[in-house]
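Yeah, one chain of the complex is gone here, protein chain that is, but the others are all in their spots.
Here is subunit A:
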Amino acid sequence: MSEATLHQERAAASVRLERALVALGIVALITAPFVIYPIFVMKMLCFALFACAFNLLLGYTGLLSFGHAAFFGGAAYFCAYAVKAWGWPPEAGILLGTAGAALMGLVMGFLAIRRQGIYFAMITLALAQMFYFFCVQASFTEGEDGIQGVARGTLFGVIDLNAPMTMYFFVLAIYLLGIFAIWRIVNSPFGMILRSIRENENRAISLGYSVGRYKLAAFVMSAALAGLAGATKAIVFQFATLTDVTWQMSGEVILMTLLGGIGTMVGPVVGAGLVVGLENTLATSGFPVTIATGLIFMVCVLIFRRGIVGEIYVRWLGRGG
């Protein structure tokens, strides 16, 4: 009995803490553009959503994809092309990018989930590289130049996104919507099955779960949300480039997630903020960014393997990710 009440008290305390942190985070994000350069915060939000979408797969399903740039960068291309060439409004472009990424996720996931572990990662990498070379060759991506001069346009035909603050709150809304979707998926009956597959795949099979379907569903959701982040980024920066479909981008999102803490909701956000912040700071200093991120990655692996947020959870709150 006492153990049950203790458990309930602890759970209630951690829920209260989480709610307070979420409220604090939202207030911080609302005030941020008045203090920090809005474009920079928007970039952070896009990468944070990308990392969270990636974490849905790595942290909560146990699948390491090495090809998530294809969804992020692919969606950016789809969105940018629809807006520039067809004159679509921004919200339609973002939806198209998200749907395109989901469809790519369905195909890539279908091929990759047949294998496990490192083989799964290699297949996703190979498929993402195929997509990269397709983007290099295809005419609609405009090769090395990328699709430039994408109009931000007017949202739903009424809200002008060219005003930086308007654009910022639109991105913030998408970000919060995406994070809420991920939180909902993770804390749902479906998310429970994903976790059980991560914990013990054979046991999940022996309980009658067709784990392949669950993995594929998680893969498509993760790809779609990564696409949402990429398409939004294309509207923010008004262009889509090859950089976002390279394997380095797939590696970067892994770094962000590991650095922040896999299997936590806040970890990837912190990781993305750190990596993006560091890149912005070093961009003007002339110091090679890759050396800095490489060093950080080594420190992370050697000293705090659970990631920053993961270590905080374990050390201060006494609970695992």
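Side notes on the structure shown:
Please note the rule applied: contacts are C-beta pairs under 8 Å (C-beta built on N, C-alpha and C of every residue); 3 or more make two chains touch, one makes a residue touch a chain; residues count from 1.
Just so it is clear, contacts and distances are computed from a predicted model.
Its UniProt record calls the unshown chain "ABC transporter", which is the correct pick from "ABC transporter", "NADH-quinone oxidoreductase subunit F", "Glutathione-dependent formaldehyde dehydrogenase" or "Hydrogenase 4 subunit F". Touching the chain that is not shown, out of A:58, A:172 or A:185: A:185 (per the contact rule at the top). Only one of the listed residues, A:82, A:193 or A:231, touches the absent chain: A:193. Residue-level contact of subunit A with the missing chain is found at 3-4, 7, 184-185, 187-193, 195-196, 199-200, 202-211, 214, 217, 221, 320.
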